[in-house]
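Yeah, one chain of the complex is gone here, protein chain that is, but the others are all in their spots.
Chain nomenclature is as follows: A, B and C, assigned in order of appearance, with residue numbering initiated at 1 for each chain independently.
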Amino acid sequence: MMLTAYKIETRPQLVEFVERKGKGHPDTVCDALSERLSVELSRHYLNETNMILHHNVDKAVLVGGQAKPEFGGGSVTEPIYILLVGRATGKYFNNGNEHIVPIGSIAIKAAKDELRRIFRFLDPDQHVIIDYRIKQGSVDLVGNFNASNAVPLSNDTSFGVGFYPLSDTERLVLNVETYLNSKKGKDEFPELGEDIKVMAFRNGNNVTLTVAAAMISKLIGSPSEYMEVKKRVTERIKEIASEEKRLNVNVIVNNADNVEKGIYYITVTGTSAENGDDGQVGRGNRANGLITPFRPMTLEATAGKNPRSHTGKIYSVLAREIAQKLVEENKRISSAQVYMLSQIGRPITDPLAVYVEATGEISQDALHSHAESVINEVLQRRAKELWKDILEGKVELF
Amino acid sequence: MMLTAYKIETRPQLVEFVERKGKGHPDTVCDALSERLSVELSRHYLNETNMILHHNVDKAVLVGGQAKPEFGGGSVTEPIYILLVGRATGKYFNNGNEHIVPIGSIAIKAAKDELRRIFRFLDPDQHVIIDYRIKQGSVDLVGNFNASNAVPLSNDTSFGVGFYPLSDTERLVLNVETYLNSKKGKDEFPELGEDIKVMAFRNGNNVTLTVAAAMISKLIGSPSEYMEVKKRVTERIKEIASEEKRLNVNVIVNNADNVEKGIYYITVTGTSAENGDDGQVGRGNRANGLITPFRPMTLEATAGKNPRSHTGKIYSVLAREIAQKLVEENKRISSAQVYMLSQIGRPITDPLAVYVEATGEISQDALHSHAESVINEVLQRRAKELWKDILEGKVELF
Amino acid sequence: MMLTAYKIETRPQLVEFVERKGKGHPDTVCDALSERLSVELSRHYLNETNMILHHNVDKAVLVGGQAKPEFGGGSVTEPIYILLVGRATGKYFNNGNEHIVPIGSIAIKAAKDELRRIFRFLDPDQHVIIDYRIKQGSVDLVGNFNASNAVPLSNDTSFGVGFYPLSDTERLVLNVETYLNSKKGKDEFPELGEDIKVMAFRNGNNVTLTVAAAMISKLIGSPSEYMEVKKRVTERIKEIASEEKRLNVNVIVNNADNVEKGIYYITVTGTSAENGDDGQVGRGNRANGLITPFRPMTLEATAGKNPRSHTGKIYSVLAREIAQKLVEENKRISSAQVYMLSQIGRPITDPLAVYVEATGEISQDALHSHAESVINEVLQRRAKELWKDILEGKVELF
Partner (left out) sequence: MMLTAYKIETRPQLVEFVERKGKGHPDTVCDALSERLSVELSRHYLNETNMILHHNVDKAVLVGGQAKPEFGGGSVTEPIYILLVGRATGKYFNNGNEHIVPIGSIAIKAAKDELRRIFRFLDPDQHVIIDYRIKQGSVDLVGNFNASNAVPLSNDTSFGVGFYPLSDTERLVLNVETYLNSKKGKDEFPELGEDIKVMAFRNGNNVTLTVAAAMISKLIGSPSEYMEVKKRVTERIKEIASEEKRLNVNVIVNNADNVEKGIYYITVTGTSAENGDDGQVGRGNRANGLITPFRPMTLEATAGKNPRSHTGKIYSVLAREIAQKLVEENKRISSAQVYMLSQIGRPITDPLAVYVEATGEISQDALHSHAESVINEVLQRRAKELWKDILEGKVELF
């Protein structure tokens, strides 16, 4: 591993743009379905073979449906179509015995379960067609047996990046969507669908926070009720925003509404996917849940990749964790950005290069030595175990 | 328009990672097909109505096929499957007369024409299944007629970013792929397929340049011929790299080859898509043709979007052009980064905000005034006309 | 209407072959889904417009899945895929108002409801992917309004045929499948799946009755239990067969079983479609529920066609009803075969030609006059109302 740790000066960031596509946004839905498929495949492989067999299901496309939302009701007229794409081990041989992996059934079930987890009013059996085109390979486990406990080798040349801490604006965006899509948020505003997009544009201390939130048509009886809900949601968001003391936040909700033309953002299912909005994997939030064009980002999708050996996924998480540890474990470091590069064929615990940028009162040497120790610890203790947390859904990936 | 121009100090970038997915890479292929579809739809709309009607075809997924490449031959055993996704105006009424837009036929033809433009050995009629799921809307042109010459309104809140100039490493990556996939490059190395991925990792002045280039199996008779071609390609790349005087470049081609195991990167068609590599729109190169995690990037895909009104596409191009103009037209500016933010419903010539960061010997005030003048000129003269160049294929988009 | 009634001599039929594909057979499933879709569309159209708008959804293909049935359990590894195909009115205008018909949602729901009606152990949400490619047209109701009570015009040149009574062998085949797939049959043999194919080969008085019945794997613990169920089923079939006094029936159940090789006809879901058996509309039973190569048959599929105006469907039913009436209402007629031919554009109550063949003690003239009266009555009183019974599921169609 080639480590470069570099102390940089704090630079004022005058302008900032931050976005989060909420959990019901078509792109996030694709992420979630691909990731869930990877998780369920991994669990199946583990149960049957004690190994996570090869798979990479990090592509999917969602074709928006058609719907007629109406105050107090409405219906979906053409279902959403989702195509899951990738490769997975569909057959393995153990002591000469052939074992079939029910890829298709796992894919359908994983997708539907995940849709039920995300949405309250989208019925995967009625509103969605789930299809899949997953190429299936086979493997003889004999040759791989001893490899099961070994450190996995990186199966691609990939790149991960992470930073810590979030800026005020980033935290604000994350908090708003997280609250509105939380259990508590839904108890307060059952009328709010899950497709909530939050965008913040900061100029100096002034933030324009634009929220596009699909409302549930059948829970809202009339335009006036809609306007009332929107007003209450706006108030709640302002309250959340008031926690960011350094920011003056102007909150705008559903800016495209047009009372005169009778245009309101209502949906039957809680997502714009019901009426023409399409989606794909890896087109939305990065591993920290945000889109931050003023920050380093990788284009690797984390969703759907092998959690044990794909460094595009693993390093995206580890880089963030390293950045956080660097800051939290050394008071003289106020912020850190971490870049990690793998090389195909190298153990995942031995990246080709790690690059750290940090700000703070620390000396260059102290930074380097602290970085080295943190990184080594994370690589040795965390890199090999991360997949367990991923399978348990404990790791934020998009 | 809110303009913020800010002079920043030059900061040494110790480490850099730059990638380009060549024109035959599955992700780039998806970009190209979506964009070509948008171009052909736009042309059709223009021919028939003098307007570019609504469309957004910025999603597609490519499901890799299966192939048996062999030295001196080989065959594709399962074709590649490509699903084009989006929305487009499929019908319009003019003076009460209904006109059908042949969306399906345009989609199939555009995709095949584009595949033929990209590849020499991939036959779209034999090696690929093109399917589409494009939702079709209709429009009555009467109401829109006067709007045809007006400045289009932004149809989304989107973000574009660009910078200038490229770093040495970025230029290197771009030049290598561009040459190898040029007419001249193919004349020199007909054995090289179009799926060429170039990655550069720079640490200080030392660059490791990794090139993964699919070879055409039928043009290479044996492993030794393969090794010979690879050697000559490596030499040529080194020559190109030698133009970057400040860099020491170590060139590695097809690193996963393994002579002992008989593993060589050969393909029947020139792309890894023939054997299991999947692709999607917007997962590869940004609008400048590169993936640059150390630089600001947007996650907006440019491909497939309406060239006249979608600011996610237009501002990605304009931001780059503005950055270039800022530097080229003022010797005291050595580099610039430009961020542009639109707001739904605003004219595309009037972004909500533009943010400029520049380095150089220039004063803050002079920078602001120069930026203002450049931006205004670009917005007034270029923003409305850009779509013409896009339709003629003159604008780099991925 | 051109009527030809012709008295023929009774001719001994030495040999007979009769088949019925039970309700869970892949072909019959396709019939059922297409028909159910036509019924649900018709109901929707009626509710909304008081008319049955144009539709023809008489095509569908079922792609068999993959399964691993095991005694006491088993699982589906790749779901069944069903593609519904046809055309339907997707939009209508009434007094200038546009109304959308939710074709897609109706199709998905109809298919799943029907699958639930047919099967006990096939879960349409888990074991099946339902997709559709239905071309949608639109209609302006104004021009059609007065037509709603008129006699529909035949929309194709089609042909229907029917006969009465069934032969002993035909009745036997029908009774066996009907019993085994009845509520009572399932109570007696819950282990029997719904995919039950019954074939009878009669030579003189000797009938070989071959029954292929998919068993439910999870309800059968072992090969010996399987053999026990099979034995009991065989006994029950013999009992049913004993009702046909003129026939000596040899009953064979699941003839392809092979105890030595461990081959038994067990399934997870009750249908061979779970493991590779494909299906289509119109490839199985004729309108009387049977395949009878020694009898006149039409190749028209009844399933999925417009119940009010498609004579391929309507005449298939009416011909059978006319034959029955001819025999039941005149003791001197012992059997009848009825052929009906429509012409595109003629009222369905006025076929181009009807041809009657009958046996019995009746004179040619009396036959003709009786036929004329029966046919006129059926055409005048039944032809226009038949669709009501079809929508209520009261008419056997396959």
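Following the convention adopted for this analysis, a residue touches a chain if its C-beta (ideal position, glycine included) is under 8 Å from a C-beta of that chain, and two chains touch if they have at least 3 such contacts.
The structure displayed is predicted, hence computed values, not measured ones.
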Checklist entry - Which of the visible chains would the unseen chain be in contact with across the whole complex? => result B, C
Checklist outcome for this item: Touch assignment to the omitted chain, from B:K68, B:R117, B:K231 or B:R381, lands on B:K68
Item to check | Option from B:T77, B:N205, B:S224 or B:S363 whose C-beta touches the chain left out | outcome: B:T77
Checklist entry - Considering the whole complex, which of C:L115, C:V249, C:V268 or C:L341 touches the chain not shown? => result C:L341
Checklist outcome for this item: The one residue from C:G24, C:G64, C:G270 or C:G360 touching the chain left out of view is C:G64
Checklist entry - On chain C, what residues meet the omitted chain? => result 2, 4, 6, 8-9, 11, 14-15, 17, 19, 58-61, 63-64, 66, 81, 83, 85-87, 133, 135, 157, 159, 161, 199, 201, 203, 210, 255-256, 276, 278-284, 291, 293-294, 296-299, 301, 339, 341, 344-345, 352-353, 355
Next on the checklist: To test your reading of the contact rule: which positions on chain B touch the chain that is missing from view?
Outcome noted: 65-66, 68, 75-79, 81, 100-105, 108-109, 112, 124-127, 129-131
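Methods note: only the chains that are shown with their structure count from here on.
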Checklist entry - Using CA atom averages as chain centres, what separation in Å is found between chain A and chain C? => result 50
Checklist outcome for this item: Between chain B and chain C, the Cα-mean centres are separated in Å by 55
Next on the checklist: Just the number, please: Cα centre separation of chain A and chain B in whole Å.
Outcome noted: 24
Next on the checklist: Residues of chain B that contact two or more other chains, please.
Outcome noted: none
